[in-house]
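All protein chains but one are shown in place.
A and B label the chains in the order they appear, each numbered from 1.
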Amino acid sequence: MLDIRNLQVDFRTRRGTVHAVRGISFSLENGETLGIVGESGSGKSVTSYALMRILDAGGSISAGGVTYNGTDLRHASERDMRALRGGEISMIFQNPRAALNPIRKVGAQIEDVLRQHGRATRADAREKAIQALKDVRINDAEARYDAYPFELSGGMCQRIVIAIALACDPNLLIADEPTTGLDITTQKTVMDLCRDLIRARGMSSILITHDLGLAAEYCDRLAVMKDGQIVEAGPAADVFAKPQHPYTVRLVDATPRPGAGIRDLLPAEARTPLAPHEIGNKPILEVRKLTKTYPGKSGPVQAVKGIYFTIHAGQSVGLVGESGCGKSTTSSMLVRLLDPTGGEILFDGQEIGAIPADKFIRDPRRGEIQMVFQDATDSLNPRHTARDAIAEPLRRLGQMSRASRAARVEELADLVGLPHALLDRWPHQLSGGQKARVGIARAIALDPKFLILDEPTAALDVSIQAVVLNLLADLRARLGMTYLFVSHDLNVVRLLCDHVIVMKGGQIVEQGAAAQVMTTPSDPYTRHLLAAAPQPPSPPPKSQAAE
Amino acid sequence: MSDATAPNQSTWAQIVYVLRDNPVTLIAFSMCGFFLLSAIIGPYVVPYDPLQTNAANALQQPSWAHWFGTDSLGRDVFSRVIVATRLDLTISIAAVALSFVIGGVLGAIAGYWGGWWDIVLNRIFDTIMAFPLFVLAMGIVAALGNTVENIIYATAIINIPFYARLVRAEVNIRREAGFVQAARLAGNSHPRVVAFHIFPNALPPMMVQVSLNLGWAILNAAGLSFIGLGVRPPTPEWGIMVAEGANFIVSGQWWVALFPGLWLMLAVFTFNLMGDGLRDLVDPRRRT
Partner (left out) sequence: MSPRLQALAVRVLQTLPVLVGVVIISFILTRALPGDPAAYFAGVMADEASIAETREKLGLDKTLIEQFFVYTADLLRGDLGVSLNTGRPVLTDLAERLPASLELTLSALVLSCLIAVPLGVWAAVRQGSWVDHLCRVLVTAGVSLPTFFTGVLLIYIFYYLLGWAPSPLGRLDFIYLSPPHVTGFYLIDAPLAGDWETFFATLRQLALPAITLALFTLAPIARMTRAAMLTALSSDYIRTARAAGLRPRTVLFGYALRNALLPVVTTLGMVFSFVLGANVLVEKVFAWPGIGSYAVEALVASDYAAVQGFVLAMAVLFVLLNLLIDLSYALIDPRIGFGAK
């Protein structure tokens, strides 16, 4: 039904023409689900905008063609395209809250589409809009009709976007990263809903995603894109099990999956044996009845409700939970940026929780507890070069001469694998992976004993995530650091951690050895989390996991 | 910062780069240079004494002897226009510098510490902004007395809220940023974090504000003297000169008002155009 031949999309910018899509071809059969997978900048979203002809200003199809059921979409009139968009081909987008008009009732937004395509009259529009809401399994659809997007959760907003897309019974649904920004359990609900609706209506669909695991679970066929080209295409299970193109091999390797160890994420030639890390008997950090209460508009809000746990020297502990579970609040208190409301934090046997954060700055132990921040871009000062950023803790806390400081910065750069030539660059001149390395170098500059990793790979592409995770594993073995790895993703946590703590609603619901929590979880919530993670087909074991 | 590499050289490179990149910026900076030059050496090079009256030579059309003509007292309009540059620029630059410093500090305090500081300071700024600004400036100058210093103070006071609010917003969105927390972990006290890590990031938008405000400040000062506040005749000042010329416009002697007005307009225009260039100068992200 859909046939794309040698499609090329160019963007005219002030610095010249950018070839976003460089001649791709694929076709889609009735009732088929195609996954287009690629990392950021691969041109996967642009492809979908091009076939809908909703490219941003400056973008145009420069060659090739798109045929939909015999219609040439590249040359169709704007009027015909309008009838097609939303009527025959629909799209859903990432970041659902932003994808809805913030000042229009969601029901009215559905009506707009229905009436545009002549599917409803003024008289029955409301009724049909409510039916569309019911179709996406929204409870109490009549009441939701009058809601504004800001009153709804992210998952609910995505259902509204789906309702808008499906209101006029299109034949093809294009989903552009539909679950980015949603929690993992919401992600599963939304994806399952999409799949059920597509099957029930016998539609075709294209899923555009960066997550190979997600695509493999929900799609019949996959096309892998890199730099504006399709490097490999085929049935989902085949692409995952027997990747042909070197890029796909690397992508499959880098995707965290059951049975794979941390080294397995790297290309085969880089899989050096992992040095073991020693776990001591002495607890380095003990948390007792740690509590944090924020003043809220409607009474105080308890973000962390009296939690207990112990971390041993040399151990790597994962702190897992969905957004709002209190894991970030906990890590901020542990790193002593935030004062707890109650409870104790014992570091090396001494209580540090009672020292106000403002005083702890001058505490000799300041350098011993450090943190790698979530978003490498956000955590580097745009006005400081990489060298300045790494040198900052040395300058403030290191008490060393200028010359030895300079030497130390270069030593740190070597440790994290950052070429010296990059040290004098500004953050905006570095790639995501390089920024992550700068952040890590800064955090280990003072040889901390205890390092908190706050979702250090959340903003990175999978292949870079694989490299950064391995770098962290190597550093741990080399420097004997203790890690607290904060993440929403159990599959990633498992790779690096010996011990896992699962949080929900400010409380710890389960903790135990990583292998045990992952295989035989005792709490229903942990089971729920594990089930929600995408289940890519397990590839045949190629090498023994280095565990 | 102390470890930055060869700041002087890179600053020069940055200036050259910014000027080359955008012709509008180049024009604006050249015009600004012209006005600064007029302000500095103007009084020594003009052909006539700007205060010298000559009743026999009143209201002469522009000619080779008097490029911009003469006014009702026979004074040379060209000399007066050029000499006035120094006074007008001094007023605006001094006023903007005052409000930049005071507004910046207060805004950073309100944005970073929040709480009572924020509430009290915001109340004060709200109250200042509750007046139409030019009217407040009129009230202040009328109350404090008719002097150039008071024009500067009045202009500074009405501009402080702009800087304070801008800096407050810029500081506030970065208060929880990763790099700020990292700076705290590196052992920086709160004042250090604000002064050396957050505030410099507010500079690019502040520069745009500075360029707009330099323009407003001149307009404001000229407007005040136009209605008889602040600078007094016979001191040459663009606003007063337009006011004097306005009396003769209905009888067709256009040059008396046109040239000072034109100069005033050009100066404001120049400052407004400089905004993007000034911003690019202080923004490292513009470097490639």
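Note that in this section a residue touches a chain if its C-beta (ideal position, glycine included) is under 8 Å from a C-beta of that chain, and two chains touch if they have at least 3 such contacts.
This one's a predicted model, so the numbers in the text were calculated from it and none came from an experiment.
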Item to complete: Please work out which displayed chains the absent chain touches and list them by label.
Response: A, B
Practice prompt. Kindly state which of the options B:69, B:178, B:245 or B:277 is in contact with the chain not pictured.
Written response: B:245
Fill in: Given A:93, A:360 or A:373, the one touching the chain that is not displayed
A:93
Fill in: Options B:16, B:45, B:65 or B:135, residue touching the unrepresented chain
B:135
Fill in: Among A:29, A:72, A:127 or A:151, residue touching the chain not depicted
A:151
Response to the item:
Residues on chain A facing the left-out chain by the touch rule are 52, 54, 56-57, 81-87, 90-91, 93, 95, 98-104, 112-113, 116-117, 148, 150-151, 161, 164-165, 297
Worksheet item: At which residues does chain B meet the chain that is not included here?
Response: 123-124, 126-140, 142-145, 212, 215, 219, 222-223, 226-229, 239, 242-243, 245-246, 249-252, 254, 257-258, 261, 264-265, 268-269, 272-273
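What we mean here is this: only the chains that are shown with their structure count from here on.
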Worksheet item: How big is the gap, in whole Å, between where the Cα atoms of chain A centre and where those of chain B centre?
Response: 47
Worksheet entry | Complex contact set, residues of chain A against chain B | 335, 337, 357-358, 361-362, 366-367, 370-371, 373-376, 378-385, 387-389, 391-393, 395-397, 402, 405-406, 424, 426, 428-429, 439, 442-443
Fill in: In the complex, chain B residues that touch chain A
1-5, 177-179, 181-190, 197, 200-201, 284-285, 287-288
